[in-house]
Each structure stands twice: as structure tokens, then as C-alpha cells.
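Only a single protein chain was left out; the remaining protein chains are all shown in position.
Here the chain labels run A, B and C in written order, and each chain numbers its own residues starting at 1.
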């Protein structure tokens, strides 16, 4: 985790801002990062404009090394192409850049995630008669397959962090610690889940995500209650360093411009 | 075959010029043509600058629609890229443009060809202990596989038009009229062999190439003697129309400039 | 060989009821105008193919043009759901929509296979997912050299591929640049193609990620300025992000949706008419 810097924290920030800042801190300089729409793009660009100026952002629209000066509302805005080191076709971005194993970190959102980091972005309810039809897979299954590691971000509630997924769109650690090897998934899979309440890290021994950090103002009990499975809690739970003034001003400048 | 035009023939031309002119006449306007180095490139460009201005030349170097103003000595000269409608990567030219079945006519040269239009450009003698090591396959096997039809050009002698190939580099009609279908080769295969002595056309019924035309000054007997197999001769053998003055001046201007 | 025509004539001639149609575009250069014209001409039973179906596919579905959709991510990017798509899948409104869903990598491999004249493409993906269970067009293949098991997906070969590009030259060659998505593959994998361009130029300039499609792989070219609106054409316009949020409440309500479609699509005769029918502030900031 990057040092948050010496600037003192400020008092007012939203839990979404805390989540974004915590995600940005996961990226160190030089990391090659496959960036999805929304929070991942915000977090990666926050890292790029603060602690990790040489982070490389790859967008599935084919933009490699984009350096946008404002937050693009989609993953295919003109600013991403204009500021990229290279722009390539979409088949190439998935074959030559993602599948090849060149990406260190993939960011994924989720409608549902389970204790092993498996992800559902397809349906709530039965597939053939869904309660809520979600957008579907997009780039996620192969991001989960091929990135060096995956960071999952989502808002924490029992309908999102669930005991059992309605549909497995993207594989985290399957059902057991050996599942990825058995399925031929080369990346290490999800290692971190960052929510608006805290940070969960994958523990290979118990083969599930364990609460390791709570955000300022959040109690461990809150997080346990907001989780749909019996959440394991680390022996020592840290308190996430609050967003610094530098982080917040960079985030707000970037998102607002 | 394109009309040679009204201009009267001139007296002096080489047998190689006759061969090139005869090959050029095979291309009608709008034909998409996959062009190899040497005579094919000369013939295709001759067609483009005379009878078939809208012939589309594709070079395996990735140049699509090149319109060179002089004969390039290689298939990758700058003039081919500078005058192309599009330049693409080599993997793309083979996958999206050749294998896809978008090319009407492929031109192939040969060190050896047999009566069924199978081609050897690999070795003379035994593969593992060759008398002459030739350049190898290049683009030929898949040109022979995927083009709508193939035109073969080579100088006529019994060591080139042989009873049995030393090595099958590219498949014409295999051993029997059904071979292409059985092997899954979508194009119609070689339909014409143009040499410095005459023109042979593939006859599906007898499953071999038949002499249909001799160049001016060549006797049928000369051609039969210069062929390494018992050459079948059409009932009526035409005489190839001699190169016209227009064709010769275009050819010489193009090749010489 | 490309012919210059109107969009309306191109749709009338090349797109038929029951066709498999790919209107491709990856955020950039989405052929909205073509989708509207398909709606105006009342096509039915289409199989709609696209990696990222967005508002224009939502409109085609809501207006009853589609029998099936083949896709990998269906949403209103940055704004929310495709409510007409959801209504069709969740409640069979206006009628049942068959779906065949893949991942982006799988769809890209399918287009590549189609453009390459191969029956299938391969990728490392789908293993362990439920996609592999519910989508019959996901298969498996073993590497003959390493024994690795990989996913196989069949080639896409749409009847008609429709894309937007920035420019055509007078010979009918087409050029697009910037984010070019799978548009080259959509054209090269389709039996026929329609290209909407911003303008006709005497000659092309080199561009970042410039893609030129020669005239002989294109069937019809129509000049439709701002044809991608509310999407954009790089160096001609900006993405009208406000339209995507404006659309969210309209699409949520089927009545409001139908009224809007009546007023802005069915009651207009072409894309210029559509753009004129919109509130000026929705258009003018991004599309001049």
C-alpha cells in the first residue's frame, strides 16, 4: 500500500471517496493496470495523478497508457484516445495485451461477490427468468483470468457480498484454493476487495476473503453485519488511513473538471 | 482473356515478355489479385496500367491496392506502401485478406509443377539431402488454398514441368479431381499455367493441364518436348496473340523506369 | 464495390426482416442514425449483434425490431441500465428476446474468426464460469502441442455490418481513426456492409490508429453528419454524455419511451430531422 503522504487528513469525505482513495493506494508506480468504467478508472487516475505517476492505464476500448486530464464518463471517450501512448483495435487489446499476461492489476466491479472472490455481473435471480437483468460479462471474465492480480471494488451490503452467487460471471478462486490451477487460469486472481466500509484480503490458507482493515468511523461489527456470509476477521484489524487533503483535492479536481 | 486491343503487334519481343503479357491478359478489371515477387508483380501491374486499371493488387507485405509507378524489385519496397489504399500487418494480410476468401486470383511461380498444378518451391532432390535447396513456401501454400483461382507462371522446360514433384509445397489438384474438396481447400485451385512457350488450362474431366495455346513462333511439338510429362493437347490449339505495341511499351516503360 | 447512396436507401436495400445485423462501435462512432432508420423502416425479427449494445439497441428492442441479441455487455455506459432490454428479458415486453451472451474477449475472437474465414476462434477464458453453461456457442478445444484446454467460439458472420467512419474518399475508400473497436472485423466478417461517414474528402491524412477499408469490401456509403450522435466522431464531435443521462428516465418508462420514439424518430424522416427535433442544448455543445 502506498504511503498516504504527510498531509493531514481532512474531516469531510464520503464513503465512496474513501473507497476510491483506498483503491488508488493499491497501485504502485509502473504498475500496468486494466481499467474498467467508473470507480476503477477514477481510482487508477487518482493514483496516476498523485502517488504513482508512471502507472500505465489500459482501457478495453483499445487505449494504452491514457493520461486523461478529467474523468471520462465512459471507457471510450475521446480524451482516452488523444492522451494514449497507443490506440489499438479491441481484438488486439484482449489478445495481445490482456490474455498475454502483460497486465499486472485488473480492477473489477461486481453486483455480487462471494467469499472466494467469484463475481456475478449477469443476473439477480434465475438466469432464464431473472429478477434483475444486469449488463453481463464485458471484459471481466478474462480480466479475472489473465491479470497478475485482481482488485474488486463494490459498495458493502449483504445483497452484494453474498453467501452464494446467482451466477458466476467471472471466476475468483472457484470453490477451492486449487481451482485456478485446475481451470488453467494463469493470474493469481482477486487478492483484495475494497468496499465503502473496509478492505478484505484473500487468505489462501482458509481460501476466503478476510477483513483486514476498516475505514475510519466504521466498526468491525458493521462490516460483519453488512456481509452476506460469515465474514472472517483478521486477528488485528487496521484502520484505513483517512483520505489525505492531497488525495481528496486531486480526486475532486479530477472528477469535477 | 482481355482483348489485346487494336494496335498491331510489333516484331521483337522476348519470350519472357510474351509470358508476362499473356499473364496480364488474364486479369480483368476489378479483379482482386494476390501478387508475388517477380513476373506476377510485373504482369499485374502491366494489366493495371493497360487493360484493367481497376485491378486491385495485394502484396503479402501488407500493401492493399498498391499502384506503383515503377517495377519494385521486392514485394516490400516503399513505393508499394506509399501508393497503397491501405497498409496492414502481415498476420492481418494472411488472415483477414487471403484466408477469408476475398482474393480472386493468386499468381504463383514454381521451380517444379506437375500435370495437376501441384507446386514445388522447396527442394530439388531429397528433402533431407537436397541437390538444390530452394527458398521454400513463402505465401504459396495458402495462396493455393484460398484464392478464387490460381495462375502459375514459369519457364517451360522438362525440369520445371515434371512427371513427379520432389516435394509438394503447394497443392493444386492433388491426385484426383476431388482432392481439393476432400482436403478442405476452398478455392478452385490452379486454372492456368502460362509459360514462355504457351498456355495450359486445367481440364477437370481428365484432371490435368492441357495445352490450349502456343505463343507466336512456337510449335506444339516444341511444347510437348519441353514438358516432363506426356502433355495432353487440346483439339484446337490457338496461337497466342503477340504482344501489342501498347502492351510492350507499357511493360518496358514500367519495368525500366 | 462501394456505392454512394442515402442511409434510407442503403437500409431498404441491404437489411431485411430476419437478418443478422451488427451495428458496431465501441463508445466511439456508434451508428445511431442507422439504428433509427431501421426503426423507421419497421424491420422485424432481427438478430442484433454487438459487443456493447447501448441506447440504440435498447431502442431497437423497445420498438420490437429484434428477435435475438448476441452481445457481451448491455448497458447505458456511465448512466445505468438498458430498460427496454431489461423489460424484454425480465418481462417479455414487447415480446420475448432471445439472448446469446459472451465476454468481450469471446465476442472479439468471434469477429476475428469471421473476418479471417475461420469457423472458430480460440481464447483462454470462460473456464469455471456459468457463461460456459448457459451459452451453447462456447466450446472447448485441446492444444495439440501442450494439451492445454482452451475455449473455442464460433465465427460471427452477420448478414450486414453497419459502422460509422469519419471519412470516405471519392473512390469509396473509407477511413476511421481513434478508438476503432471491432469495426474493421464487423465489416470484414459480414456478407454486406453499410458505412456512415461524416464527409467525403479528396484524400486521407495519416491518423493515429487510422484504419482504411478499401472500397471493394464496402457495399454502401452514406454521408450522415453526426451520424453517431449522441456518440461521437473523433476530430468532428465530442460524446454527448448528457444525452445518456437524459435518456435514463425516458427509457425507464415504456410510455415515455414510445412517445419519445414517435416524436423524435418515427415523426422525422432522416438523421438531420432527428437532430433538429432535439432540444438544442442536448446537441449543440458536442456536435456543433
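Following the convention adopted for this analysis, contacts are C-beta pairs under 8 Å (C-beta built on N, C-alpha and C of every residue); 3 or more make two chains touch, one makes a residue touch a chain.
Just so you know, these numbers come straight off a predicted model, no measurement behind them.
A.B. asks: Consider the whole complex, including the chain that is not shown, and state which of B:20, B:45 or B:122 touches that chain.
C.D. replies: B:122
A.B. asks: Which of these touches the unseen chain: B:18, B:32, B:88 or B:218?
C.D. replies: B:88
A.B. asks: In the whole complex, not just what's shown, which of C:93, C:122 or C:223 touches the removed chain?
C.D. replies: Hidden-chain contact among the options goes to C:122.
A.B. asks: Out of B:185, B:199, B:223 or B:250, point to the residue that touches the absent chain in the complete complex.
C.D. replies: Considering all chains, including the one not shown, the answer is B:185.
A.B. asks: In the complete assembly, which of B:169, B:195 or B:227 touches the absent chain?
C.D. replies: B:169
A.B. asks: List every residue of chain A that touches the chain not included in the displayed model.
C.D. replies: Chain A touches the chain not shown through residues 30, 32, 56, 64-65, 85-86, 95-96, 99-102, 146, 186.
A.B. asks: Touching the hidden chain in the full complex, which residues of chain B are there? Just list them.
C.D. replies: Touch with the absent chain occurs at residues 37-38, 60-63, 73-78, 80-82, 86-91, 94-95, 98-99, 122, 127, 130-133, 135-142, 145-146, 167-171, 174, 179, 183-186.
A.B. asks: Extract the touching residues of chain C with respect to the undisplayed chain.
C.D. replies: Its contact residues with the unshown chain are 117-120, 122-124, 137, 139-141, 143-146, 148, 150, 152, 154, 177, 205-210.
Just so it is clear, only the chains that are shown with their structure count from here on.
A.B. asks: Based on CA centres, what chain would you say lies at the far end from chain B?
C.D. replies: Result for max centroid distance from chain B is chain A.
A.B. asks: By the contact definition above, name the pair with the higher C-beta contact count: A-C or B-C.
C.D. replies: A-C
A.B. asks: Quick check: how many Å separate the C-alpha centres of chain A and chain B?
C.D. replies: 57
A.B. asks: Could you please state the distance in Å, as a whole number, between where the Cα atoms of chain A are centred and where those of chain C are centred?
C.D. replies: Centre-to-centre distance between chain A and chain C: 28 Å.
A.B. asks: When the centre of a chain is set as the mean of its C-alpha atoms, what distance in Å lies between chain B and chain C?
C.D. replies: 41
A.B. asks: By residue number and range, which residues of chain B touch two or more other chains?
C.D. replies: none
A.B. asks: Residues of chain C that contact two or more other chains, please.
C.D. replies: Those would be 112, 184-185, 211.
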